[in-house]
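With one protein chain removed, the remaining protein chains of the complex are shown where they sit.
Now for chain A:
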Amino acid sequence: MTADQLSILDTATIEKLQESPLKVNLMELGFLPGKKITLKHIAPANGPMAFRLDETLLALRKEEAAVIQVKLIQ
């Protein structure tokens, strides 16, 4: 699954980043394979999503989150 499909408060491990022009931008922000992310907020009407990654809260648009392939942690 990809990060945009997570539900609120889901925590997941990043498996890999799919090919996209945004891949490098996501990586420099710290979205790297092996890292854990938690979905904390979603803005209304399919708006941006805010993920906790380490100590920071990072907002991404839905299509940007879709680049991140994740595995849900139960």
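Basically, contacts are C-beta pairs under 8 Å (C-beta built on N, C-alpha and C of every residue); 3 or more make two chains touch, one makes a residue touch a chain; residues count from 1.
The rule is short, and it goes like this: contacts and distances are computed from a predicted model.
The chain not displayed here is annotated in its UniProt record as "Ferrous iron transport protein B", chosen from "Ferrous iron transport protein B", "ATP-binding cassette domain-containing protein", "Cytochrome c oxidase subunit 1" or "Sugar ABC transporter permease". Against the chain not shown here, chain A presents residues 21-30, 32, 40-41, 43-48, 50, 52, 54-61, 64.
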